[in-house]
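Complex shown without one protein chain; remaining protein chains in place.
Chain nomenclature is as follows: A and B, assigned in order of appearance, with residue numbering initiated at 1 for each chain independently.
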Amino acid sequence: MSQYLLIESRDSFEFGDVAYLHDLARGLAKEGHAVTLFLVQNGVLPARPSAQSERLTRLARGGVEVLADDFSLKERGISAGSLADGVRAAPIERVVDLLAEGSTRAIWH
Amino acid sequence: MAKILSIVESAYRATLEEQDDTVLWFNHMLANAGVELAVLLRGNAVNYLSRGQEVGELTFGSAGLGNPPKLGEDVAALKARGKVPVYYVEEDARERGLEGSGLVEAGPVSRAELPRFVAGYDRVFHW
Partner (left out) sequence: MSTITILSMDAPYESANSTTALRIVDAAIRKGHNVNVFAYEGAVSYTLTTQKPHQNPVKGTSVEEERHPTTKDWVAGLLAAAGEKGVKLDWVRCGLCEDERGAFDQVPGTRRGGPADFVKQVAASDNVLVIPTK
């Protein structure tokens, strides 16, 4: 089984296509792979508890590690301490650490 | 080198200014360099499989397009001689009214199959 890093830069308020990456994350996790969904830029907007954040919580419950870039959160005034259930703030260094593990398959959306 | 899957979803982005789709072009160049590569078209990029794509006349003053992009042919050229297998997400095509003989031939992959399909490659370049 493999490690996947899926980076979502778009938010689900503006882009319906975010569902595709969520489905891929869910499907890979179901197949037994380790999956990290790293939200960055406007991709962190649904991490604030809202109508859209439930999708992220469901992904987390389904075994996907859901992280939100702490820099992007702060830039948007989203408190790292009050994110949707299952979503954790993380530094960009986490992306680097996963990339540095050469076996990680990395996708930017 | 690793077996690479290029997932192409961007479509018709600056293709007239470039007289090419620069993502398809780049993947041609990777294949020419001997990279083991497959291409999966998804989202609006499935329309690159549509037959009958044609760029009409485009001129600004006396400056016109010398060599308009022929994106369906570019996709077919990727496949030619077994160079690069080309696949597409079949629901994305169907949702856009693209089916059957209206399509350049390529390998359908269903959304349900996508995770397993992606997992068959060592690296994924997402365009």
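Quick note on the criterion: contacts are C-beta pairs under 8 Å (C-beta built on N, C-alpha and C of every residue); 3 or more make two chains touch, one makes a residue touch a chain.
These numbers were taken from a predicted model, which means no experiment stands behind them.
Q: Taking the complete complex into account, which shown chains does the hidden chain touch?
A: So, taking every chain into account, the missing one touches A, B.
Q: Which chain A residues touch the hidden chain?
A: Counting only chain A, the missing chain is touched by 7, 9, 40-42, 71, 91-93, 95-97, 99-102, 104, 106, 108.
Q: Would you write out the residues of chain B that touch the absent chain, in ascending order?
A: Within chain B, the residues that touch the unshown chain are 1-2, 10, 13, 18, 22-23, 26, 29-30, 33-35, 123, 125-127.
In this text, only the chains that are shown with their structure count from here on.
Q: Let me have the rounded angstrom distance from the C-alpha centre of chain A over to the C-alpha centre of chain B, please.
A: Whole-Å distance between the two chain centres: 27.
Q: Under the touch definition given earlier, write down the residues of chain B that touch chain A in their complex.
A: Spelled out, the residues of chain B in touch with chain A are 7, 9, 42-43, 111-112, 114-116, 118-119, 121-124, 126.
Q: In the complex of these two chains, what residues of chain A are touching chain B?
A: Contacts found on chain A: 2, 17, 20, 23-24, 27-28, 30-31, 33, 105-109.
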